[in-house]
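The structure appears right after this line, and notes come after that.
This view holds just a subset of the chains, kept in their places.
Chain nomenclature is as follows: A, B and C, assigned in order of appearance, with residue numbering initiated at 1 for each chain independently.
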Amino acid sequence: MSNSFGKIFKITTYGESHGVGIGVIIDGCPAGVEVDEVLLQAEMQRRKPGQSKITTQRKEEDEVEVLSGIFEGKTTGTPIALSIRNTNQKSKDYSHIKDSYRPSHADFTYQEKYGLRDYRGGGRSSARETAARVAAGAIAKMFLQKLDINIAAYVTQVGSLKLDKSYLEMDLKKAEENIVRCPDPEMAEKMIQHIDETRKNRDTIGGIVSCVIQGTPVGLGEPVFDKLHAVLGQAMLSINAVKGFEYGSGFEGVKMYGSEHNDRFETEDGKVKTATNHSGGIQGGISNGQDIYFNVAFKPIATIMNDQESIDKDGNKVTVKGKGRHDPCVVPRAVPIVEAMAAITIADFLLRAKTNKI
Amino acid sequence: MSNSFGKIFKITTYGESHGVGIGVIIDGCPAGVEVDEVLLQAEMQRRKPGQSKITTQRKEEDEVEVLSGIFEGKTTGTPIALSIRNTNQKSKDYSHIKDSYRPSHADFTYQEKYGLRDYRGGGRSSARETAARVAAGAIAKMFLQKLDINIAAYVTQVGSLKLDKSYLEMDLKKAEENIVRCPDPEMAEKMIQHIDETRKNRDTIGGIVSCVIQGTPVGLGEPVFDKLHAVLGQAMLSINAVKGFEYGSGFEGVKMYGSEHNDRFETEDGKVKTATNHSGGIQGGISNGQDIYFNVAFKPIATIMNDQESIDKDGNKVTVKGKGRHDPCVVPRAVPIVEAMAAITIADFLLRAKTNKI
Amino acid sequence: MSNSFGKIFKITTYGESHGVGIGVIIDGCPAGVEVDEVLLQAEMQRRKPGQSKITTQRKEEDEVEVLSGIFEGKTTGTPIALSIRNTNQKSKDYSHIKDSYRPSHADFTYQEKYGLRDYRGGGRSSARETAARVAAGAIAKMFLQKLDINIAAYVTQVGSLKLDKSYLEMDLKKAEENIVRCPDPEMAEKMIQHIDETRKNRDTIGGIVSCVIQGTPVGLGEPVFDKLHAVLGQAMLSINAVKGFEYGSGFEGVKMYGSEHNDRFETEDGKVKTATNHSGGIQGGISNGQDIYFNVAFKPIATIMNDQESIDKDGNKVTVKGKGRHDPCVVPRAVPIVEAMAAITIADFLLRAKTNKI
């Protein structure tokens, strides 16, 4: 009941961190999308572990095998199954947590919910699951590209280091030029240093990923519960370690007066646009054709390399050792995941919008 | 495709601001919930317009008629239909916006999406729809009460006036003792004044509603896309005028180190608890039995009483007059709506959790 | 979880036989469908009780009130709520069955499933619920009419009286000219007599409704679980008293060889057609543009006017008296219900088909 997302362009993921593998079925992708498997693999590289000194050192090639739904380079309208084998799982690394509840992890809640759990590397609760989302997101992106819709995510905060520039003032492509994925090179340097120090302290730190979606047509999103930003919000909040979501003026918008906040409509070359964009490209839950932008807050991930006190299944006090290979800060690798979930959400709403009128 | 929320405890709302009426069907409420129709009506009173000088002066009794699903004071397991007639709609108030696009309203996006729209009072995009949610939420609350789950929402910010106290330091019941619904009487007074001034300036202002859910069992929420906080996030973001959602440590948690942020497990009277609660009662998307708390950011609502420039359907410049009856600040009346959506979400997850194990 | 049907054009019904009323929400009807409320009411007349000597004598006007979703004569894309008040419920008629389980009724199963039940007139299990389907079906029909899709149901069997003519040999419009709704006037006469005799014997008898759908485009239906005929089958089997469904060659097709059964493709005026139509217009679960036809088997309804032995809630033997007002044969009034469910199914698949290709 929980492992699917989307209503028409619908993904279902499976797999555990240290099982045979993970993967995803995309059901509802329209026929005729040209699939570039090189691009698909390139997206995987952006998320994969071990890509730099500030990410986990687990090595996974994350090679995607296409099992169905693509024929002669195009989607056929039938389910697209994408499979990724786990190759570098070191299960014995995790025997020490078989009966212990790591602080702020899902060990306790899974155990209570299901009565048993695959404790190896967090099992299903591991962020490894997001590799499947990136694979599905790559297909969604190929669909969006045809329609000239572009999605760009990037890092705007690490700990207290905050980039106070609008996306309009920067070249977002530069985000991919450094390992922290911040489009401002100077700030990027500071962030990298901060993460590296945190890593050396055997600790972790939080951060913010921002995202801009450009080129969406007017009319995506549904009036009430499936407002475009509500579903984008769920999509983002469903990513591991996310604690908050805001779009457009966001939490800061609270302080504004309506007379300041309202976006005046005007026309430009016969097209309706707004003079400002506090709405974040969404009005009444429906895209208005302006840029959609939002922020996603990530907490410091729970696995730290220092010892921590906790309890085991029977309530006994235990010391949880800092073992395994983990990210000191999740945001650099979260960038492609945010993009993937945004792409999947937009793809779904594009298809839903086809049924608005007779 | 858009007017339902929930997977087992599922609500579907209908109705426009100035049509015959609005309402909701609850499908999937278990049989045997005792329904107190007085309590149901009392919840409606908390949301209804015209309740104080700082809310809209539209008068609606919002009387709920139960059409089905309740027999001899108990739910029967069949759909519960709740109907609310519109009585005080003044449709002629809206003829001036028939062809105009009000700034930051949904007029433009609805028109483009559907090719036509019920322009009277915003039609389906009006926050009047939330009355149906409050009615459904009242039934959900009666279900939760049986299980000793309690939900309390209250106002913590209006404009820049921010209440910097934890919910643990306050008596939340006091929120209902003042018209702005802030549990701190002193701050409440300031907020009321601020809203009243804003109203006199024919303007509007934003605010934040906070919410605490106490008494939930361990195990609510699903591992991946339907994480408890992700669905709560969608629920809140689906409320009119909401721009952001954060839970637990939220956006502030970004600045913390893992070693600070992690919540140490311990036992108390044989029950597992955590020493701190940055997790906001949710770990790996699943409730851990601690308090769940979150913030919801509301923008200043778009309808202001001053004139505004805009365009009409044909792209001509027009002046939108500030007519109609509207709230200068949405948060006091949003409190019961936040509670309702929280109750519906928890009710749904309670039922979903019944199927976790054989 | 059970009171909705359809994935895009989605209906949710509510209401009990002897409660305040019944109704339906249609969510997902596209904007721009012209709604003729006279036609809507006319459909209700075809199903309503008391229309002839061979139907129940309960009098219900079944007047439909449109609560939302239609503005200036057109659907707006928002939920369409249709409400029908119960006016002639005689609840005291049913006090005698409060604790008894009527043979082959749902009294026992509801009681066990939910722990309580609205026993008045069968409550939710009453065929009265189908009035809401007919109302929703009328809207679906208006959508289909625009696309020149036509649906015609009619009676082909009552007890052992079977009409052995293909729909191609008859003028189906004649079905509406007699009270049993059989397009063959001679057979109709026999059927009416048979039903009338059965009624006089205080008994009931079964029958078959056949249905033809003409004018559907190629491409409706989904490859695997939601094959067009599989969902049509569910739709028909969900109607009260239905025991079987077959389409195209049906159960008789079992006896044929592939060489006889296969429908040869050919072209006519540049359009692909088949020489025969054992496929019933559906191949691989997808409409091929030929006529879709199917049969729906109805059992004799369970309420008979003679006394029957049974048990009560505590297992004591009781005699169930033949009281109330009921149909001696359900098929004449089932005709518009079959059409309604077919129309809703086709409407849903028309919308789903919009998302097949980029």
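Couple of notes before you dig in:
Here, contacts are C-beta pairs under 8 Å (C-beta built on N, C-alpha and C of every residue); 3 or more make two chains touch, one makes a residue touch a chain.
Given the structure is predicted, the values throughout are model-derived calculations rather than measurements.
Every protein chain here shares one sequence; 3 sit in place, and the complete assembly counts 4 copies in total.
Here, only the chains that are shown with their structure count from here on.
Chain A and chain B have centres, each the mean of its CA atoms, that are 26 Å apart. One inter-chain figure worth recording: chain A and chain C are separated by 46 Å, centre to centre, where each centre is the mean of the chain's CA atoms.
Those residues of chain B in touch with two or more other chains are numbered 1-4, 13, 113-115, 124. If you check the complex, the residues on chain C that touch chain B are 1-4, 8, 10, 12-16, 19-23, 25, 27-28, 31-32, 65-69, 71-72, 74, 76-81, 83, 113-118, 123-124. Against chain A, in their complex, chain B makes its touches with residues 1-5, 7, 13, 101, 103-106, 108-110, 112-115, 124-125, 129, 157, 159-160, 198, 201, 203-208, 218-219, 221-227, 229-231, 233-235, 237-238, 243-251, 253-267, 270, 272, 274, 278-280, 283-288, 297-304, 306, 308-311, 315, 352-353, 355-357.
Residues 8, 28, 30-33, 77-78, 143, 146, 223, 351, 354-358 of chain A are the ones that touch chain C when the two sit in their complex.
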